[in-house]
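Presenting chain A:
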Amino acid sequence: ACSESVEKEEAGKAGGSAGSGEVSEYKIGAIYSKTGPNSPLGEPEWNATKLIEEKINSEGGINGVPLKIILADDESSQEKATQEANRLINDEKVLVLLGSSGSGESLAIKGIALQQQVPMISAAASTHIVEPVEDAKWVFKTPQSDRHAVERVYMYLNEQGISKIGTIIDSNAFGSSGLEQMEALADEYKIEIVAKESYNTQDPDMSAQLTKINGAKAEAIVVWGTNPGPAVVAKNTRDLGIDLPIIGSHGIANQNFITLAEAAAEGVVIPTGKLLFPSQISGDDVQFDAISSFYKAYTDKYSSEPTNFGSYGYDNIMLVIDALKNGATDREAIREHLENNITNWIGTTGVFNFSDKDHNGLTADSLVMAVVKDGKWMLLEK
Partner candidate 1 sequence: MLQVDSITKRFGGVVANSEVSFTVEEGQIVGLIGPNGAGKSTMFNMISSVFPPTTGTITFQGTRIEKLPAYQVAPLGISRTFQNLQVFKNMTVIENVMVGQHMQTKTNLFGMASLLLGITRKERKVYDQAMSYLAFFGLQDIFDQKASSLSLGKLRLLEFARAFATEPKLLLLDEIAAGLNHKETQEMSALINKVRDTGVTVLVVEHDMDLVMSICDKLVVLDQGVKIAEGTPKEIQENEAVITAYLGADIDEEEVEEEAI
Partner candidate 2 sequence: MGDLLQFTLTGVTIGSIYAIVALGFVTIYSVTKVINLAQGEFVMLGGLTMYSLTSAGVPYLLGFVITIIVVSILGWIMEYLLIRRAKGADPISLIILTIGTAIFIRGIASVVWGKDQLRVAPFTENTPVNIANATITPQAIWVVVIMLLVVFLLYILIDKTMVGKAFQASSVNPLAARLMGISPKRMSSLSFTLSAALGALAGLAIAPIMFPSYDMGTMLGIKGFSAAILGGLGSAPGAVIGGLLIGLLESLGAGYISSGMKDAITFSAILLILLIRPSGILGEKSVGKGGL
Partner candidate 3 sequence: MNGDKLMEVIDLSVSYGPIQALKGVSLAINKGEIVALLGANGAGKTTLLQTISGLLKPTGGSIIYQGVNIAGMEAEKVVEKHLVHVPEHRQVFSTMTVLDNLYLGAYHHRKKSKMKNIEKNIGKVFDLFPILKDRKNQLGGTMSGGQQQMLAIARGVMAEPELLLLDEPSLGLAPLIAKDVLELVRNLRAEFGTTVLLIEQNVTASLKVADRGYVISHGEIVKSGSSKELLNDPEVKEAYLGHTVN
């Protein structure tokens, strides 16, 4: 467990809390999964958050008030997430809660945010985090939902003229909520799911499932999971001599997938945020400035890729800063600001339009399709 806060006790008393009047600092809590299975997500989110904190404070804070972000690691565990959320809200009296990286952890925190009436912005995929909106009054999220990703995939399939797919998902939260959306949207996009398979993250071989999908006359394989499962799927598919297109999820939008699957990765297609390849984004894209400046700042500081997850971390904190800059400096006001005043707000993930009907505020357009070509992720031109 590692929480990066200096002089915590002191700050707790000084309190940049919900109270009004003379404020010494704005205290924000962020819970990301820096370790544990979700660490590939949490790490860039954590880094991005720190990057912004330093940047803002070096520029003299927000309207002269320094920003203080207390970062906490939930180790990809719901229980830890709950503990940290309670600590940040009650002990640190933060204004806003950011995180967490995974859907399960975010849902766990959601309960507390609702009970304690603290605005929260999640960096996880599941639609349940912000839906139904009536039950998510205090909760927002920036990543595209599984629904968006699935919509984007289905749009692609329609373009390709593929209508029968076999799905293979990781039997964890990410995979199963992907499947949920694929099922829900299938009719709308006239897609038929002819085989539904799953695997456990550590399974060594998925030939049986793939043989079944192939036998079900699917025209494409859609695999929803994070590494290493999809790499095994890609490899097994090619080893079995199955010649179907493989479509992945945004969960493998990283180089490691290609490293693992090697040649079998070639031709795999996924939906992804644009941050996967900033250099390939065209200059007239509205997000161009946001993406390239964040990408540069991040890579300069950390000498690693921010990936899409970095963009969630970035947008989360930037939304809060937007609220603070506009004078929303207590919990209620920040919530109001997020719900009512974020329209056409340009982030690195997409263009946000929050409202009392939509606490995610994105459309499937914020995602693009990418393909592996010569061992690299490339933007798939329409």
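Per the selection procedure, all candidates are chains of the complex that A comes from, given by their letters.
Quick note on the criterion: contacts are C-beta pairs under 8 Å (C-beta built on N, C-alpha and C of every residue); 3 or more make two chains touch, one makes a residue touch a chain; residues count from 1.
Only a predicted model underlies this, so the values are computations on that prediction, with no experimental measurement involved.
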Hey, among 1, 2 or 3, which one's touching chain A in this complex?
-> 2
Candidate 2 contact footprint on chain A (complex, rising order) | 35, 37, 39-40, 168, 171, 196-200, 202-205, 207-209, 211-212, 215, 227-228, 231-232, 239-241, 256, 259-260, 262
